[in-house]
Structure formats: C-alpha cells, structure tokens
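Note that this complex is displayed minus one protein chain, with the remaining chains in position.
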Amino acid sequence: MSTISLKIEFGGGLELLFANQRSYSLSIPAIVPTNNRTTPTPPPTPDQPQEPVETKPADVTYLIHHMRDHLLKEREELFIEDDTVRPGILVLINDVDWELEGEGEYVLKDGDEVVFISTLHGG
Amino acid sequence: MSTISLKIEFGGGLELLFANQRSYSLSIPAIVPTNNRTTPTPPPTPDQPQEPVETKPADVTYLIHHMRDHLLKEREELFIEDDTVRPGILVLINDVDWELEGEGEYVLKDGDEVVFISTLHGG
Amino acid sequence: MSTLPLEDYKRYGRQMILDGFGLPGQLKLQRASVAVVGAGGLGCPALQYLGAAGIGRIGIIDHDRVELSNLSRQILHNEETVGMYKADSATQALKRLNSHLTVDAITTALTAENALSLLAPYDVILDCTDNAPTRYLLSDTAVALKKPLVSGAAQKYEGQLCVYNLGPDGPCYRCLFPKPPAQDTVGTCEETGILGVVTGIIGDMQALETIRLITGLHDYKPSLLMFSALSSPQFKNFKLRTRNVKCAACGTAEQRLGEIKDIDYVQFCGGPRPDWER
Partner (left out) sequence: MSTLPLEDYKRYGRQMILDGFGLPGQLKLQRASVAVVGAGGLGCPALQYLGAAGIGRIGIIDHDRVELSNLSRQILHNEETVGMYKADSATQALKRLNSHLTVDAITTALTAENALSLLAPYDVILDCTDNAPTRYLLSDTAVALKKPLVSGAAQKYEGQLCVYNLGPDGPCYRCLFPKPPAQDTVGTCEETGILGVVTGIIGDMQALETIRLITGLHDYKPSLLMFSALSSPQFKNFKLRTRNVKCAACGTAEQRLGEIKDIDYVQFCGGPRPDWER
C-alpha cells in the first residue's frame, strides 16, 4: 500500500494535547476511506459480508481524523469539532493558511508540512 | 535543452553588486561545459574546427560563473576569486551551509534556493 | 511640506539616510499617532523603539500598576516606579529617552463602551494585551475604525505576531479565530510563565511593523509570524487568507456583530478567569 510521509507541528499550546511534543513525522496511506475511518475495516463475517469501501486520496480532513485516532492524548473536543478542527485553531499547509489551499479537501502529497496553531493571548 | 530553475538571494550588502535586487529567479542549462563557460561556443570555422566540449551536470561553481557573466553589475573581484566566491562570502544551499553540501561541486536540482551573504559589521 | 528642527537631523540621522526612508519617512513618523494598548511585556519594548524613532504622538492605555514581578521583562518600569500606573511609569521612561515626545498616558481600563472613542484619535493600534476578551474587543474596534491592528502575543517560550485588518482585504482577528481557544489550553503568563526576552522580540517586531506601515515600507501581505525560542528554526512565517466575507466583524454578509458597546467579550471568551495579569 502506497504511503505519504508528512511532518506535522504544533504551536500556541496545542502540543499539550499531543503528549507535549511539538513536531511529529508520520506516514499515512495515500488512498483512504472516504468516511475518514483510520482503522482497518473488520474482516467480513457470514452475518456481515464485507461492503465495498469508498476511497479518496488522503486529504487534510483524513489527517485530522488520523491525528485524533492515533496521536491525540486527551480532550478530543479541544482539537476536533464537526469533523474538522475547532474554530480557534489555524491550519497551515507548507507555510500557507489552509483556507488558500482548499482547507480539509487539500490532497496531501509526500513531504508536506502541516502546522496546527492555537492563538496565544499572553503578553 | 533541459534547464533547471533556481532562486538566488543576497544578503549583507552583496545585493549592491547585483543591481541592488535581493532575489532573482533564473534558469540555467542542466548540462553545462566543464570549463564553466556560460556563453555558446563560437561556431566552427574552416580554420578552427569545433572541438568536442566536455560537459558536467550544472553545479554551484557553474552558477557562480553564470552569475558573474549575466547578473553581476560591478566589481567582479568583490564576488569571485580563483573560480569560486570570495572568502568573505557565505553560500547556503536550501538553508544549509554549502560546506556541508560539497561546496562548488554540489549538483543543482530544479527548485534549489541558493543564498549568498556577506557578513555584516554594524551594530 | 514642513521640515524638521536641526536637532532632529542629528537625532534621527541614522535612519533618515536609509534608502526609502529619508526626510519624508521621518516626517511621516512625526505626524503619526499610535496607540499602544498594554504597557507590559510587549508594550514596553514596542513603546521604547516607537519613541526612539520619533513617532509624533503615542497613546499608552493601561490601567494596571507596576509590580515587582513585572520587572523581569517589562523593561520600561523600574524599582522606583513599582506601585505607579504602568502608563505613567512608561511615559516617564519614554520622556527620559526623548523629551520631545507627545505621550497620552491613559490609566482607565479599555472597555466595550470606551474603546471606539479612546482609539479613534490614533492611526495605528498595537495590541500588547494579555487576554482573549481584550484581543477580540481591539480587533472589532480596529475594524470599525478601519485601522491596522499590530497584534503581538507571547507565552512561555513562544510568540506570535500578525497585523490584522491590513490594507483593503487583510483579515481581522475574528476571520482567523472566529471562536476563542478553550480556556484550558491557554492560561495566562502568571499561570504558565513567560521568558521575558520573548516579549522583547515580539514587542520589537510590533514596533517594526508599525514603523513600516507609517513610512510606507510595508508590503501589505497578510502573514503570521510564529516564534518559538527553543525550536529550530525559531521563526516561521505563514501566508494568510484575505478577509472572510462571512466574518461576523469585518465581513459583508448579514451575520454582523452588532454594536461593540453591546458585546460581552468576557462571556464570549468563556466567562471570567480567576486572575488576569494585565
């Protein structure tokens, strides 16, 4: 199965949700289920025959689900909301605001760097 | 002929030698003469038959000659010395000191960014 | 076109001989007015370089008083001004450096009721505050007044810098952060700590961006600078979206905020916190 290597990074305190580690290197499959399920589908049983799984190229929405399922250590609701990041979080893909790149629908490519930051308030 | 696109940038006052422009995008041939000649060889004449030109993949030494021949606006001796940059100049290839990358022998690839800086003294 | 007093050529000569600055740049600074909201970790360094550069009129808005715990980073205050209003203490420091400055020391708290009138007289607003409600209030006010908001923030080893409401289509704070982050993930400098010099670096960057805006040296491309003292590289620069037409504050759609004076910024940010260190 072909995979994509990514670098993700946190700022503004978000790293606290991810074991207080500021950056991760990770691999995700290049083709993923459209429903963003990140764990293998259970094997078919006589009662439940395997349904064909709809797929898509891995995008940022999938990455967010992957992070929730495999990296997030606590307080899921502070990171993800309605299948996307919480509105107080800014996502940047290769140094560009994800809003300019199609947000969750941006199709990831090998070597992409995705940064998730929360705004700081101190002074 | 295949070409390579590069970005070059100057700092620390070196831009003054290059029309006071801090960055340039440029293309150079992927395969270049080993002698770093950056202009076409003159066509053969009956007196001077064309000699076969030895070639190499374009490297940083070639780039330096290209810059001297096509971009440098003044005072060649402040930029180039003994076929390489003057010792007071630091070269950085994709954010890494060129000394770690093979210096002039580093073979350029499409999209590389090469920065030339002179040390600042002010305070 | 007026000129400068002879003494100012000497005082500001090193910046006036810069390409793209010159006498016109110095006159622009002299005629400009800047409001610095918060005279703490970010405000002190920003004020210092704005005052040194010769900004004509500087408003300092802060209703807090200097405490000993401020002195490890709030470098305009000193042991003798402990107990004084920060706005007054900072004014005294600025005047010591540059007696020609016009400084408005404002020691009343910035509120939804007075923000528009307090900030209206200034060309550029610097957000040097330390809490979410004031940050949203300042952003909404800057949008209403159509003024750039040079926003800095710092906590622990980290800092952020962004000019909101930049030019015709730069985003406001709400465009980027329609909802405040959960209180659990943020905390104050008092709770989480701050390395003083990080506020210095971000405050200086705020002064720089302000000077660029006033003198016409800004490229008007909205971007966010992220600083992390212990990372490598320490600085990252991100290209930002343009204004969001659906933004409640600066957008063109109908979901407008209503009048600033009617908004409860503290409730919007999750209610009062046990202790804000301003």
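As written, the chains take the letters A, B and C, and residue 1 is the first residue of each chain.
Note that in this section a residue touches a chain if its C-beta (ideal position, glycine included) is under 8 Å from a C-beta of that chain, and two chains touch if they have at least 3 such contacts.
Note that the coordinates shown come from a computational prediction; the quantities given were computed from them, not determined experimentally.
Engineer: List the displayed chains that the omitted chain touches in the full complex.
Structural biologist: Taking every chain of the complex into account, the missing one touches B, C.
Engineer: Residues of chain B in contact with the chain that isn't shown?
Structural biologist: For chain B, the residues touching the absent chain are 11-14, 16-17, 22, 75, 77-78, 86-90, 92, 95-97, 99-100, 115, 117-123.
Engineer: Counting contacts across the full complex, list the positions on chain C that touch the omitted chain.
Structural biologist: 7, 10-21, 45, 48-49, 52-54, 68-69, 71-73, 75, 77-80, 96-99, 156-157, 189-190, 192-198, 200-201, 204-205, 207-208, 211-212, 217, 219, 221, 223, 225, 229-230, 232-237
Going forward, only the chains that are shown with their structure count from here on.
Engineer: How big is the gap, in whole Å, between where the Cα atoms of chain B centre and where those of chain C centre?
Structural biologist: Here chain B and chain C have centroids separated by 43 Å.
Engineer: How many angstrom lie between the CA centroids of chain A and chain C, rounded to a whole number?
Structural biologist: 34
Engineer: Quick one: report the Å distance separating chain A from chain B, using the average Cα coordinate of each chain.
Structural biologist: Each chain's C-alpha centroid was found; their separation is 41 Å.
Engineer: Residue numbers in chain C touching 2 or more other chains?
Structural biologist: none
Engineer: Which positions in chain A touch two or more other chains at once?
Structural biologist: none
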